[in-house]
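The complex is shown incomplete by one protein chain, all other protein chains being positioned as in the whole.
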Amino acid sequence: MAIDFTIPVEVDRLRSRVRDFVRDEVAPREARIFADGGPDDEVRLDLQARAREAGLLSPHLPTRWGGLGLDVRGQSIVFEEAGWALLGPLALNCAAPDEGNGHLLSKVGTPEQQERYLGPLARGEIRTAFAMTEPPPGAGSDPSALATTARQVAGGWRIDGEKRFITGADGAAVTICMARHDDRPGATMFLVEADNPGLRLVRHMETIDRISVGGHAVVRFEDCFVPDDAVLGEVGKGFRNAQVRLGPARLTHCMRWLGAARRAHDIAVEHAADRRLFGDRLADHGMARQVIADNVIDLTTAQTLIWRAAWALDSGDPARDLTSIAKVQVSEAVGRIVDRSVQLAGGLGVAEESLLGRIYIEVRPFRVYDGPSEAHRWALARRVVPREEGRP
Amino acid sequence: MAIDFTIPVEVDRLRSRVRDFVRDEVAPREARIFADGGPDDEVRLDLQARAREAGLLSPHLPTRWGGLGLDVRGQSIVFEEAGWALLGPLALNCAAPDEGNGHLLSKVGTPEQQERYLGPLARGEIRTAFAMTEPPPGAGSDPSALATTARQVAGGWRIDGEKRFITGADGAAVTICMARHDDRPGATMFLVEADNPGLRLVRHMETIDRISVGGHAVVRFEDCFVPDDAVLGEVGKGFRNAQVRLGPARLTHCMRWLGAARRAHDIAVEHAADRRLFGDRLADHGMARQVIADNVIDLTTAQTLIWRAAWALDSGDPARDLTSIAKVQVSEAVGRIVDRSVQLAGGLGVAEESLLGRIYIEVRPFRVYDGPSEAHRWALARRVVPREEGRP
Amino acid sequence: MAIDFTIPVEVDRLRSRVRDFVRDEVAPREARIFADGGPDDEVRLDLQARAREAGLLSPHLPTRWGGLGLDVRGQSIVFEEAGWALLGPLALNCAAPDEGNGHLLSKVGTPEQQERYLGPLARGEIRTAFAMTEPPPGAGSDPSALATTARQVAGGWRIDGEKRFITGADGAAVTICMARHDDRPGATMFLVEADNPGLRLVRHMETIDRISVGGHAVVRFEDCFVPDDAVLGEVGKGFRNAQVRLGPARLTHCMRWLGAARRAHDIAVEHAADRRLFGDRLADHGMARQVIADNVIDLTTAQTLIWRAAWALDSGDPARDLTSIAKVQVSEAVGRIVDRSVQLAGGLGVAEESLLGRIYIEVRPFRVYDGPSEAHRWALARRVVPREEGRP
Partner (left out) sequence: MAIDFTIPVEVDRLRSRVRDFVRDEVAPREARIFADGGPDDEVRLDLQARAREAGLLSPHLPTRWGGLGLDVRGQSIVFEEAGWALLGPLALNCAAPDEGNGHLLSKVGTPEQQERYLGPLARGEIRTAFAMTEPPPGAGSDPSALATTARQVAGGWRIDGEKRFITGADGAAVTICMARHDDRPGATMFLVEADNPGLRLVRHMETIDRISVGGHAVVRFEDCFVPDDAVLGEVGKGFRNAQVRLGPARLTHCMRWLGAARRAHDIAVEHAADRRLFGDRLADHGMARQVIADNVIDLTTAQTLIWRAAWALDSGDPARDLTSIAKVQVSEAVGRIVDRSVQLAGGLGVAEESLLGRIYIEVRPFRVYDGPSEAHRWALARRVVPREEGRP
């Protein structure tokens, strides 16, 4: 055992296949899909059918549910490659929020719950949602402000509360809802099916991104009854299980968006290699070289940091520091890479038709969700100082 | 005469009126207009009717054409205030490209041209376009690569070439076209009317912004005949007159976008003052204070620099260095301010409904057009070094 | 009255004379002086004799005390020019802390105090010190933590406390000491002469800079008696009078260090214009041009912001926001400019002999003293938010 950056042969082979798939099957379709307003379920089903045929569906899920059984390091390699196309992760059924929900179900779901939800999810038959964020003064950067309540009643629970920014809620077969107990500390997760009369889609939220099927919604749970077997994980373990989901989910976001950053870089470099300016190739101008080199440095750095956090998670470490560090560093690096690529491409960079403008918009929310950079910095420093003080 | 930052009383009074106007008449209408895809001519006519009634139309144009006759410093004050609403400049008829075209017509147009185009433009009856940028390898960051040609023929000229990123071309009553001579060095500007059979709209370009009426288009001039009196400025003075337009135009962009940055900041601060997090107001958290202070520093710095360049232009100085410095510094400061505001507002920051997400998108192209930051830096350094070498 | 950036003719003429003086009389002596450990009183007396002869001594002090009577805007022009040489301000007798102390004495000193201290100070006969900062938990970024006490006794006061980072204390003829009252709120400033047995130099502090005559010291006031006429300003007005000193002092630091930044830039550009690399002049490489342009942008921006704050102070405005903004923006811009210049000059940049390395070191403390950037940002945001909330 030693520090080693060797990518296992079988993972590398998978990477090549994913690479070919996203270039051949996904990327050529993207401009049209986004011009039409972004992907819907029809688009999703078409892309996932192609991935299924290529044997690439659900790479992160256990093989017993039809996935490819990759560990977190394997996901690092494959998700980055998938992310090269904005819709690559959707095609491979490893986009947010389904990817994180599937992971959570595979870790804490009962066999019955897995049979009922994880199987169909792994096969791309259904979509799911995760309902955590609330309007102020509820849960946001401070999860402990959770305001939605669950009241235990005969045979089950009654949930009340409003959630917002719920990605994919419109069309999700099942929504995982975080609620705190009305009569004691702690929180629990519940599986709420789409046809539950207590769950209502209040409205769609217009946000700048178009990448998610079903968009983002405000939903309301009103006297929403769920039976006892709708509890996901254990009663009272809601916050702990949220960590089960969020630790890896933070990192899988990093992987996918790193792929998108690489795409932006590739488009810009191709442009700079073609374009002549003042007699030289744009790519040979000093300022262009600086942009290109800065991108390469950021791309390599971000990837290396993801791998380290992935290894820690695979080793059983909750890796709170490393996943926070990766979230902040990678989300900001991705922002820089894409911004530089836009600038290098000039007018083309702000055109939707080049996809660069689209990538520019799509990556912006990444610095905000799953904990904005500031929340991670705050928490990091709070944990670091006492440790530092303990140093000899 | 001395260094002085006093805003003249009459300009300050006008600022207040513009401020009230954009807050009362423009800002409340914006969310809906952008949700519907951005402003069209119907929106424009409605907003401009309101501004006309308020006596605020065309503040930058000479009073003899119905404008308010502001000098560049006066514009600095008023355009920033107008820019607080994304559609404020459109309402006041001082948005790009009409504002710059009007300025150019007022400076180099013949009395007949002014009568025919500047009067209707000042009154908001027509829109105009400026056709300079070409597909590679034509004019872009390097204007001298101009590829569109003008051939002198009996009674006029025949223009041939393709232009792209032509803002407002669709619907413009007249388009100012830059073309080089086919038989000698130099370039000339021509006024081409919309019904000229030699001018063709090739296609709309999808870009990330929605702010411009008529969008951005590819247009083609094919054996396009214009009579001799369509020459704007003098034959062969095209590049010189482009500077007449571009110097101030760079700066008026800065003014308007600075207003938009201030809007983003105001929205974010209002959010931070309302929102509670971990027991304190978000606005009182140290990291939030850093964001707020950085915004204030950038806003003040950008404004001060604009004023200096405006003073130089009003003093008759072409002010190439100062307008370049302002273009780079302000466009980048605006980018930072808006990005920080988005971050401070969290989820709300990436929502279209808060306008923050929309502002985030709209300001991005500003770092690219009218010379990307890199082109200005390149030119600045090239001019500075010989001067430095001459220092004792 | 209008926005105007015209430098008055007489100030411009003075600028030229200062420029010639620092280039001819100061700059050529600097390398040797710093190699010998920095300036001492012998160096100071020699340089000031030259400035006296040139009619340039004490440009900021009233003419009745032998100064040149410049207002703050005039100082902006002249101090920047003086700062081009690290020892230029010392030569002109307008270096810290004497410059701020002279200003304070001229504003709040009694006629007798001015006769006794300000006259000799203006003529360069004596040096002075300002004793404010204390060891933790005393006064630092938080002035209200002031721990040194003044107890009223028959005929005067007894002062007790320790101060540190007291620039120029060793050799100062008089030290202005801030102390709080032992029996009521508020603080008072006292003039303590060098031979007072209650004032003791505890030790010199080794810091990275070498620019200040007398260095920085820890001093102790022990049962230090001063008579009633040693009160500077009024009893209980200590904090208010500290603002009288600090507002302009912040800005004069900006002026001087901006000059040093310009020097660093000039050295680097001269190097880049001479040096050939890969067949081209270094100055013509794209990355070098970026550095040069960024420096020019920062230099111009910083200067413009200083002028605005100077105008506000001259208009009688305490200008707390503008001087804070200038302090943060200019100190950080100066840091960037010097750092880029070092990088552009390569090996030469870290050599003491080029002065670049020395400037690099000397400018660093500027971001820390007179309120570190963080303290200014904190205060700015705290003042801004309530005002923003009051916006319509």
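The letters A, B and C name the chains in turn, as written, and every chain counts its residues from 1.
The rule is short, and it goes like this: a contact is a pair of C-beta atoms (placed from the backbone, for glycine too) under 8 Å apart; a residue touches a chain by one contact, two chains touch by 3 or more.
Quick caveat, the model's predicted, so the values are computed rather than measured.
Touching the chain that is not shown, out of B:N101, B:S212 or B:Q290: B:Q290 (per the contact rule at the top). Check C:R44, C:R262, C:R308 or C:R367 against the missing chain and you find that the one touching it is C:R367. From the options C:R13, C:K107, C:R276 or C:R387, the residue with contact to the unseen chain in the full assembly is C:R276.
Checked against the full complex, the one of A:L322, A:A345 or A:V368 touching the unshown chain is A:L322. Chain A residues in contact with the hidden partner, per the touch definition given at the top, are 1-8, 23, 73, 76, 266, 269-270, 272-273, 283, 286, 288-290, 292-294, 296-297, 300-301, 304-305, 307-308, 310-312, 321-322, 325, 328-329, 374, 376-378, 380-382, 384-385, 388-389, 391-392. For chain C, the list of residues touching the undisplayed chain reads 35, 133, 136-137, 140-142, 164-165, 205-209, 274-278, 287-288, 342-343, 346-347, 349-353, 357-358, 360-361, 364-365, 367-369, 372-374, 377-378.
Residues touching the missing chain, restricted to chain B, are 285-290 (touch as defined at the top).
Here is the rule we use: only the chains that are shown with their structure count from here on.
Chain pair with the most C-beta contact pairs: B-C. Of all chains, the one whose Cα centroid sits at the greatest distance from that of chain C is A. Remark: chain A and chain C have CA centroids separated by 51 Å (rounded to whole angstrom). Inter-chain spacing, taken between the CA centroids of chain A and chain B, is 38 Å.
Put simply, the C-alpha centre of chain B and that of chain C have 41 angstrom between them. Multi-chain contact residues of chain C (touching two or more other chains) are listed as 286, 288-290.
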